[in-house]
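And now, chain A:
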Amino acid sequence: MGLLSLLIFLPLVATALILLLPNRMQSNYKYIALGFTVIQFALAGWLYVQFDNSASGINQISGFQYLEQLPWIRLDLGSLGQLEIDYFLGVDGVSMPLLVLSAFVMLMAIGASWNITKSTKGYFSLLMLLNMAVMGIFCALDFFLFYIFYEVMLLPLYFLIGIWGGANREYAAIKFFIYTLFGSVFMLLIIVGLYFSVVNPDTGAHTFNMLHMMNPNNYVDGSFFAYLNNYYEVLGIPARMLGFIVLFVAFAIKVPIVPLHTWLPDAHVEAPTPVSIILAGILLKIGGYGIIRVCYSIFPDAAVDANWWLGLIGVISILYGALNALAQKDLKRLIAYSSVSHMGFVLLGVASLTAEGISGALFQMLSHGFLSAALFFLVGVIYDRVHDRYIYNFRGLASHMPAYTGFVAVAFFASLGLPGFSAFIGEAFVIIGTFNAESVGTGIPRWMAIAGSIGILLSAAYLLWTLQRMFFGQTRFKGGEAWASALTDINTRERIILFPTLALALVLGIMPSLVFDKMNATVLNLVSLVSQYL
Partner candidate 1 sequence: MQDINVQLPNLLDQVIQSIPYFKAELALIFAFLGSILATLFVDKWWKHGSFVITLTGIIISFILSTQQLGAPQNGFFGMLIVDNFSVYARGILLLALLLCVVFIQQHFRNKKFSKNLGDIYSILLTAGLGLNILTMTSNWLLAFIAIETVSISSYILVGFFSENKKQAEASMKYVLFGSVSAAVMLYGLSLLYGFTGNLDFTSFEHIQGLIEAPKILLSLALLFMFSGIGFKLSFVPFHVWAPDVYEGAPTPVTAFLSTVPKIGALVLLARLFEEWTSSSFYFSELVLVLVSVAAIVTMLVGNLVALRQTNIKRMMAYSSIGHTGFLLMALIANLASEPQVLLFYIAVYTIMNLAVFGLIDVLEQKTGSAQLESYQGLGRQFPILFTVFTLLGISLVGLPPTAGFIGKLFVFSSVFDLFQFNNNKYYLILLIVGALTSVISLFYYFKIPLFAFLRKGEEVKVAYSKSAQLVYIISILLGISTLVLGIFPSILLSLFK
Partner candidate 2 sequence: MITLTHFLVVSACIFCIGLYTVIAKRNAIMILVGIELMINAAILNLVAFGKYDKLNYSGQIFALFAIVLAAASVAVGLAIILNVYRHYKTINPDNITDLRD
C-alpha cells in the first residue's frame, strides 16, 4: 500500500465509516469528513515537501515519484491479444502541486459545508467519494485507470448538484453530466485506439500505460495511431490529429473553453457553495491537467499542428468570458464566467509551448484553484445569510460588513492579477511566454499575447465595478432592515477558512519558487518532448 494509494483511498474509508454509522450520529459525519481530509492534506503536504525537484516526469518512468505499479487486469483475449491493465500511480511536477491543491480545496469544501443539514449522510459520503476520484485522476498513469477515476468523479457530482443544489438543479446536474459524458465516451474510443496502437516494449502486449503511449517507438507500424506509415483518415482528418482533437474536446469541456462552456454557469450557480468550490477549484483543473498530461504528451505531433487554434480558443475564452462576466447581475454567475476567462489563460499558456508559458499556465491553474474557491465561498457567505446574490440588491456593504468587505477586496484584487498575489505571476508569465512563442516558433502569434492581456484589463473592470456597486456607496439593501440584521459580519469559521486561502495566494505571489521549483524539470521535459515536432 503505497502513499499515493493511501492518499486516494483514505476518503473511501471515511465514506465507509459514514455509511456505517447510524443516522442518529448525524452530527459527527462532518467531523469524520474533516478529520480524514485533514490527514489527507497533511499527507499531501508531506509528499510535496519530500518531492524531488529534479524529477522530469512526463514521459519517462524514472521521472515519476511515489510510483506504484501492480498488475491489475491481465486477460488473454485471444486474437485481441493479452489485455494488460496496471494499477499504476505516480506523480511528477505537473500533478504534485495539483494534488496538494485538491486536498486543500477539499478541506475548504468541508469547511464550507459545515451547516449542511439535508441528509448529511449521503452528502458527506458522496463528497468523500468525489474526493477519492479526484485524487485518483491526478495520480493515475494508466489510461484505463485514469478513465475510470474520470468517470467515477461524475456520479457524486451529479447527485451533489442534483440533490443539494438550487432551484434549477435537475437541469444543471444532468446538463453537466451529459456534457462531460459526451466528451468522455469518445475519449474511450480513442483510448481503445491507442490500446491497439501501442505495445509494451517489455512484454510485447498491447497496453494502456500512458508512458508507453508517449514513446513513438512503442507504436505498431501501420496501426491506427501509428507515427509511421499511418494512412488512416476519418472525414479527411488524419488519425493522430483526430485522436488529439477528440481528447482535447473531452478535456476542453471540463476546462471549459468557449463554446463548450455553457454547462459551467448553470452548474456553478445551481450547485451548493461547497460543490461550486470543488467545481471551480478542482474540476476545471482536471481539464487543464488532462490537456497537458494526455493531449500534449501523447499526441505532441498533432498538438504542434493544432497549436494556433488552441491559442486562439484560449484568447477567445479569455475575452468572451470576461465580457460575459461584465454583464452578469448574479454575483455567482459573474464569478463563474470569470473562471472561464481565467482558465482561458491556462489554455493560451499551454499552447505557447514555452517553458514560461506552460509554467505560467500551471501556476494560473493553482492560483485560480484557490482564488475562485475563495470567491465562491465569499458568495456563499452572503447567500447563506439572505439567500440572494443579485448584485443590485446590495449597496454599501463596506460600511455594514467591513471585515467581509476586506476579504472580498483582497480576493478580488488577487484574482484581477494584482502583483504580490499568485494570479499575477500566472497571468504575467502566460503573457510573457506567449509573447516569446513567436520567436521560439511554436506558431502562436504575438497579438494573442496582447489580446490576452486585454483580458486582464477587463477582469479588473468587472471586479472593480462589482466592488463599487455592491460594497461602496451608502448602505442600502433590497431586503431593508430584515437583511441589515441578517447580514452579520463573517464569523470565526469563515475567517478560519478564508484567511489561509488568501494568505496562500499572497505567499505564492511573493515566493512563486515554492511551486516553480517543483515543476521546472517536468515543464522543461514537456517542452522538449513537444518541441521536437516543431
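FYI, contacts are C-beta pairs under 8 Å (C-beta built on N, C-alpha and C of every residue); 3 or more make two chains touch, one makes a residue touch a chain; residues count from 1.
On the choice of candidates, all candidates are chains of the complex that A comes from, given by their letters.
Since we're looking at a predicted model, the values are computed, not measured.
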- [ ] Sort out for me which candidate, 1 or 2, comes into contact with chain A in this complex.
- [x] 1
Open item on the list: Applying the document's contact rule, which stretches of chain A touch candidate 1 when the two form their complex?
Closed with: 73-75, 77-80, 119, 122, 147-148, 151-152, 154-155, 158-159, 162-163, 169-170, 173-174, 177-178, 181-182, 185-186, 188-189, 192-193, 195-196, 223-224, 232, 234
